[in-house]
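Yeah, one chain of the complex is gone here, protein chain that is, but the others are all in their spots.
The chains carry the letters A and B, assigned in the order they are written, with residues numbered from 1 in each.
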Amino acid sequence: MTVDEKATPLGVSIPAPPSRLGQTATAVVVGVVLLASAADLDIDWGEVWSIPGQIQRYGRLMFTDPDWERLPRALFETWRSVSMAWLGAILCVVLSIPLGMLAAHGVGPTWLRLTLRAVFAVIRAVPEVVIALLLLTVTGLTPLTGMLALGIAGIGTQAKWVYEAVESVDDGAPEAVVAAGGAIAELARWALWPAVAPALTSFALYRFEINIRTSAVLGLIGAGGIGSMLSNYTNFRQWNTVGMLLVVVITATMIIDAISGRIRRRIMEGAKQ
Amino acid sequence: MTDQHEVGPGADVASPTSWSIHLNDVSVTYPNGTTALRNVSLDIPAGEMVSIVGLSGSGKSTLIRAMNGLVPITTGTVAVGPHEVTHLRGRQLRQLRGHIGMIFQGFNLAERTSVFRNVMVGRFADTPTYRTLLGVSSERDRDLVFAGLDSVGMLDKVWTRASDLSGGQKQRVAIARALAQGPSVMLADEPVASLDPPTAHSVMNDLRRINGERGLTVLVNLHLIDLAQQYTTRMIGLRAGEIVFDGPAAEAMESDFEHIYGRPIKSNDKLAN
Partner (left out) sequence: MTDTAPTVWELPPKPTNRARIALIVGAIATFTTLTCLPVIGGVELDFASLVDNWRNGARLGREFLQPDLNFLPRTYGPMLETLQMAVVGAGVAAVLSVPLTLWAARQTNPRLATRQPVRFMINVVRAIPDLVYATVLVAVIGVGPLPGLITLILFDIGIVVKLVSEAIDAGEHPYMEAGMAAGGTQVQINRGVVLAQSWPFFTNQWLYVLELNVRISAILGVVGAGGIGRLISERRAFFAYDDVGAIVLEILVVVIVIELFSNFLRRRLT
């Protein structure tokens, strides 16, 4: 792209705009992939237009007269889901803090670090529902299964956050402990823990928030809690109960998110001082 | 390979008539209680180049923003050209702003996008919203953008990303943006405060040249004495929201500046050589 500085009597010369070829090519490829995928899907696209109408109809069936009589049972099941989420979060955090710390640079030997990180990546890639389905054989279709599934499946992401937090700590304190002759355990307790404690606590609460949603999902595949109640009544096509259950799920999730979010913010603000 | 683009004859030659500015007993008090302007009355005839001098906190920023409605006025009236700013809202206010070009200390460019798009912002007032939404610009819009850039000598950089420019170049692009509006008034809020001395001089020169060539009314907020005296014909001194000096810039003496600043002159009140 050269610039001709000579101004013509009637006008001026503008440099040529940069080539848009790369951008256009990407857009075309993305567009083709999207359209090809959509076309190949076993969906009757003509039917799509009726969806909003259908959703409206069912929405009315669900929410105009929700089944409040079953609310006590719904709350009982909600507590079950919350318990699964809470205990699963505790399990996950308890396992992922030491494992995560070991997987951080400068803590353990390289072979250990790489192996652990690979394990975390694999756990991360496998959907939690699959882990729960696999655990069903050992523990049966119970909330305990749900709790274990939540605890184990979460290690993948949780441990990653732990080692990322540990690695972002300033080197000063860990160096001092090592120089004074400290071993890994002392390193963890005196240098790493105080620095990362606020972040880890925050992550633990966030894991609880995530688990609340996942526990409802596990309930749908039979682990108990509000999910199984939802699954049952949806199969029975009892829409007014389904509507009530959805309201319960949404409200419980939003309340817990709000409370947990506020606590997390206070922790992080306290940490900054 | 150049893109020979013929700019139509009407593009940058015909400038709209420049406007006068009248402030009548204007006071501005912010919601938090601070009174920024007290009973300011001002008459600026069309085509004058005026500097507004004062310490930070004297009300310069408020004064200049009162003229295009960026700051609401508590009492009094502001008239720019044939329009009364005080009661304008919505579409009428936007149309008025289209006739008033403004540049800022921080340049206020969108850093991640090209110079072209940044200058095209100046065409917003004249473009129906649907066109902006579709991302199509008219031939005339493009002409005005190129012409604006050409008059500040930045045409060769039209496709450059804004963040790749130096401070002085960015301010020039901002001037081009204002010129693309086809304005009747040019407002400049501390345009050179972030620039080094040679660049500051060159930008002030551009402003003076625009005032001379197009007869455009120009108002510049400055905190440097020598720039005010060197580049503007009339100087207005603000102190604590009130006008304490109004006269030919060249004739202002050190005692006048001390009166405006409320303290003796310091070395950093003048631009270093």
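Before moving on, here are some points about what is shown:
As a working rule, a residue touches a chain if its C-beta (ideal position, glycine included) is under 8 Å from a C-beta of that chain, and two chains touch if they have at least 3 such contacts.
Here the structure is a predicted model, which means the values were calculated and not measured.
Interchain touches from the omitted chain, evaluated on the whole complex, reach A, B. Panel shows chain B; residues 68, 70, 93-102, 104, 106, 108-113, 117-118, 120-122, 124-125, 127, 129, 132-133, 135, 174, 177-178, 181, 187 of it touch the chain omitted from the view. Touching residues on chain A toward the chain that is not drawn are 30, 33-34, 37-38, 40-44, 47-48, 51, 54-55, 58, 75-80, 82-84, 86-87, 90, 121-122, 125-127, 129-130, 133-140, 142-144, 146-147, 213-214, 216-217, 220-221, 227, 230-231, 234-235, 237, 242, 246, 249-250, 253-254, 257.
Note that only the chains that are shown with their structure count from here on.
Centroid to centroid, with C-alpha atoms defining each point, chain A and chain B lie 49 Å apart. By the touch criterion given at the top, residues 1-9, 116, 146-147, 150, 155-156, 158-159 of chain B touch chain A in their complex. Partner chain B is touched in their complex by these residues of chain A: 1-5, 8, 10-18.
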